[in-house]
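Heads up, this is only part of the complex; the chains shown haven't been moved.
Note that the chains are named A and B in the order they appear, and that numbering of residues resets to 1 at the start of each chain.
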Amino acid sequence: MQEDSIAVIQAKLKAFAVERDWEQFHSPKNLAMALSIEAAELMEHFMWLDLTQSENLPEEKRRQAAHELADVFIYTLRLAERMGVDLIQTTYEKMAINAEKYPADKVRGSAKKYTEY
Amino acid sequence: MQEDSIAVIQAKLKAFAVERDWEQFHSPKNLAMALSIEAAELMEHFMWLDLTQSENLPEEKRRQAAHELADVFIYTLRLAERMGVDLIQTTYEKMAINAEKYPADKVRGSAKKYTEY
């Protein structure tokens, strides 16, 4: 499968919503809720597992979790579009901020939050 | 800015984690938690707003919310990589499932869940 650009997927998602007259429900507030709910449904697959088990989901579970991850991605793309956010550019901006907050030499092997250094 | 493919961003995120010896923390279970936490931080920007206000965030708020959305995207990409999931292909699969669950003629203008029809 050829990898469509994010903009192409966003256009398809918008068409999907328009055909169903669902744009009226897709305010940023509602989409942020939907995104958070899908993230929780994804998390549910890992809830009672230990960390090692979470690395080795049975295939059927892995497929289900992958579909929840896709739902997260779908609402992320919809929300970016409704907020007028360029997702890729903003991601590079955020990665640059994170690199500054967490210099490799300082944080190596530690999971502390940047405010705790 | 040229739009890198998702695989390129994933490689950069992996390098970021490896340089900091953070791969040890990035089990799928932990990444799913991190994703859910970032989704909540995004939602916080909309918590007390009504739906119309959420369409019109002041610029500084919009920039902050965009950065939280980028964090959601970052953890989505990391988790896809750690689970061995092709995010784009899985998203198209999920969109096909959604199209079948929610035929446009049947659901137009309604926000009911597919189990309620």
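Throughout what follows, a contact is a pair of C-beta atoms (placed from the backbone, for glycine too) under 8 Å apart; a residue touches a chain by one contact, two chains touch by 3 or more.
The structure presented is a predicted model; accordingly, all values stated were derived computationally and were not measured.
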**Q.** Oligomeric state of the whole complex, in copies, if 2 are shown
**A.** 4
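The rule is simple: only the chains that are shown with their structure count from here on.
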Q: List the centre-to-centre spacing of subunit A and subunit B in whole Å, with centres computed as mean CA coordinates.
A: 2
Q. How about subunit B: which of its residues touch subunit A in the complex?
A. 1, 3-6, 9, 12-13, 16, 19-22, 24-25, 27-30, 32-33, 35-36, 39-40, 42-43, 45-46, 49-52, 54-55, 57, 62, 65-67, 69-74, 76, 79-80, 82-85, 87-95, 97-99, 102, 104, 107-109, 111
